[in-house]
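Here the complex is missing a single protein chain, while all its other protein chains stay put.
Order of writing sets the chain letters: A and B. Residues in each chain are counted from 1.
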Amino acid sequence: MSLLDLVEVTKRFGALTAVSNVTLKVEEGAIFGIIGPNGAGKSTLFNLLTAIYRFDEGRISVDGTSIAGLTTQRIARLGVARTFQNLRLFGNASALTNVMVGEHLALHSNIIDSLLDTARERRERKEAERRARELLRFVGIAGVDEHFARNLSYGTQRRLEIARALAARPRLLLLDEPAAGLNPSEKQDLLALIRAIRDTGATVLLIEHDMGLVMNLCERIAVLDYGEKIAEGTPSEIREHPRVIEAYLGAPA
Amino acid sequence: MIYAYAFVAIAACVAIERFHNRKAKIAIALALAAFLAVGPRFYGNEAIFSVLADAAVYVMLALGLNIVVGFAGLLDLGYAAFFAIGAYTYGMLASPQFGLHLPFWALLFLAAALAALFGALLGAPTLRLHGDYLAIVTLGFGEIVPQIFQNLTKYTGGPNGIAALDVPTFFGHSFGASVMPYYYIALVGIVLALWISRNLRESRLGRAWMAIREDELAAKHAGIDVLRSKLAAFAIGASFSGIGGVLFAAKLALVSPDLFGFQVSVLIVSMLVLGGMGNIVGVVVGSLILTIVNSALLPQLNSLVDASFHTTVDLSNIHFLIYGAILVGIMLFRPEGLLPNRERRAELRNSGEVEAEA
Partner (left out) sequence: MHEFLAQLANGVELGAIYALIALGYTLVYGILELINFAHGDVYTFGSFTALVVLVALRAAHFLHGAGLILGIVAALAVAILACALLNAGIERLAYRRLRKAPRLAPLITAIGVSFMLENLIELWQGAAPVPFPNVIPNPELEIGALQVGVQQIVVVALAIATMVALHYFVKRSRLGKAMRAVAQDRDAASLVGIDVDRTIAITFLIAGALAGVAGFVGGVSFGSAWFLNGFGAGLRAFTAAVLGGIGNIAGAMLGGFLIGLLESFSTWFIGGQWSNVAVFSVLILVLVFRPSGLLGESLPEKV
């Protein structure tokens, strides 16, 4: 069974069909890429996966569980975490706290623990803090722990958001244009980071514009255009696919 | 005299806020607690105890509202309703009204529980609302509650309220006519409220509140149950107010519906805004300043002006002007309040909420 399974999913905004009849399977442990021109419906697809929007038709299941009707928070419990195309960090909290919020589901202290600062609360806080520091190191931004998220550089913020998503120990990680705005050397680091994330056992679904990065990184790629999936395959198949070349106006992929 | 206590307390709070050394902070806090516990026994009288007790009750209320507004970021403009619920709990169950004379101590807990329950009941349908809509709904609730107390004359004594409330006892010793015991109870209450506030801020729940305040959508993606977390904030905040209500009613030996209007809610919001929303120590300072201004400074200024100019200007009538000016002035010129915490300062200074797209 695939970890993520979309069957004929459609989403309309009024007259506009942002996602049209898309069928997609992502296997456990994969790095799967989604490409397509601006406005193709890629982010909308992510928003359907995390119940920001409800899909109008079709089925989506995560590890066999249908997500129809589930809330964003319930889907997070299924092990889906994401980053946003336009960053959504908790800007006025420290980087460390941002990551600790990401660990929310991994902690078990309840309201009584929180009120009374019980032994469990303290133990979990200590552990959460330790793990958060570890994650900051893992994504390559050790040392920014106490800085406000909003004061960090753009590249660092992108990594911090990945760290926050990883803190939930996701089975499926959705990355929406993680390389946007990064310089070439940062992109190289990101490539290594995403591989390292996959090696920890997570499945990565990635939206990206940088063709080089996508072709290098992904085992399979799906191409969206005007909401429709026009192609799917390995990087070399995609490179040669006539409709893809057409959609990108013959631009060298 | 009263100013000396207020000044020492505020100075100590500022010091606690400015020092970075944890041990120093604790030492100052303990010294302050000891001073406030012992000082008034030697240099004080009933009047001073009375003002101090009121101040202490307001500090508790402000700490409770701080959990809702400061931590969870939900502007509650009807907070006085929970204060009313606490006060009426005591008024109805410890008075000749029904001939019930339940013990004060039990009612402290009952009132906390009832206020929390009503907090949750109000929250459940309304917490989906955002920002100013939520504020207005809570305001509406705050207007409804006292009016219900006023109209259910059979149970609540109507517009006149309930008088001759029981005088509490402590292991068989009656509090008598002295207001001193209320001061000490409220002092203990503050210590507990401070402890709980600190615990919450550092806790899993506290981080969830921060996340909701900063970016509700991102909070949901982290798996936070937004509605439940907000409900928790409402219920916990309300429970502080319920306890404050019991103390207030018992000390006054009276409850009446006009004591819990919108002005009270705004007064407490003003304390938060003045001191610095979200910052525990700042909130304490804000509430101390406003209570002292209200119950000591204005009346004294009033008699001074009257005596020296032979007028009868009623300076105690400018409360609203003062709260209003504080709200406007602080929001315009120092939105983070007098003693902000790090996060709120940045948040309120770096204006321009980003309407980010997912």
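Quick note on the criterion: contacts are C-beta pairs under 8 Å (C-beta built on N, C-alpha and C of every residue); 3 or more make two chains touch, one makes a residue touch a chain.
These numbers come from a predicted model, not from an experiment.
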item	value
Given B:Ala94, B:Met210, B:Val273 or B:Ile289, the one touching the chain that is not displayed	B:Val273
Identified contact with the non-displayed chain, of B:Leu129, B:Ala163 or B:Val305	B:Leu129
Candidates B:Val137, B:Ala222 or B:Val264 - the one touching the absent chain	B:Val137
Residue among B:Val8, B:Ala33, B:Ala163 or B:Leu217 touching the omitted chain	B:Leu217
For chain B, residues in touch with the removed chain	73, 75, 77, 125-126, 128-129, 131-133, 135-137, 139-141, 143-144, 147-148, 150-151, 217, 262, 266, 269, 273, 317-321, 323-329, 331-332, 335, 347-348, 351-353, 355, 357-358
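In the analysis below, only the chains that are shown with their structure count from here on.
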item	value
Inter-chain centre distance, chain A versus chain B - centres from mean C-alpha coordinates, in Å	42
Complex contact set, residues of chain A against chain B	43, 46-47, 50, 52, 71-73, 76-77, 81-82, 84-93, 97, 100-102, 104-105, 107, 109, 111, 113-117, 121, 124-125, 148, 150, 164, 168, 176
Of chain B, residues touching chain A in the complex	196, 198-200, 202-208, 210-211, 214-215, 217-226, 232, 236, 342-344, 346-347, 350, 356-358
